[in-house]
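A single protein chain has been removed from this complex, and every other one stays in its place.
Then we have subunit A:
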């Protein structure tokens, strides 16, 4: 597996994940200069994907809304730190969103709450009809196909880690894997996912 070459021209990066939508990297650069209108556009272009991820990890709708709010404030604050050479703007934003969602569920109190809220949140997920969602459903089909290329244990390990917010050590325990092997399953699975989704870098 070859290292992925960096791409200094940020605009082209949105191709893989954002499709024909606005240039998220350009919106981030405007936001870094204090352009709130650009940030509103950025929010509208990405909020359902960020929130969808946060909701899957955090599960409790009220807490998820708080986390999504925190995530966008953090994206605003860090907007100048986005580096297009290291990946797409959406990927950078999803990384911030995921980190915050995971940190939230790892606090003990939140962990008990999300179990109570599990059924509720699973019924509340609905797809809207914005352009973002329409594009994301195409994306979702590609992702589902890519997930089909993984072994069961790779897929389970990635889902428990990424959506469950569990550490690789906890994933190993949950899947009855020897300690230290879950991280390998996660990495192998992600590499296969990356290669089969054909993430454009």
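Quick note on the criterion: a residue touches a chain if its C-beta (ideal position, glycine included) is under 8 Å from a C-beta of that chain, and two chains touch if they have at least 3 such contacts; residues count from 1.
Throughout what follows, contacts and distances are computed from a predicted model.
Of the candidates "Regulator of SigK", "Sugar transporter", "Phosphate transport system permease protein PstA" or "NADH-quinone oxidoreductase subunit I", the chain left out of this view carries the UniProt protein name "Regulator of SigK". Where subunit A meets the chain that is not shown, the touching residues are 1, 3-4, 6, 16-17, 31-34, 36, 39-40, 43-44, 47-49, 51-53, 55-56, 62-70, 72-74, 76-81, 83, 85-88, 90-91, 94-100, 102-104, 106-107, 109-110, 113, 125-128, 130, 132-133, 136-137, 139-140, 142-144, 146-147, 158, 161-162, 165-169, 171, 182-184, 186-191, 193-194, 197, 199, 201.
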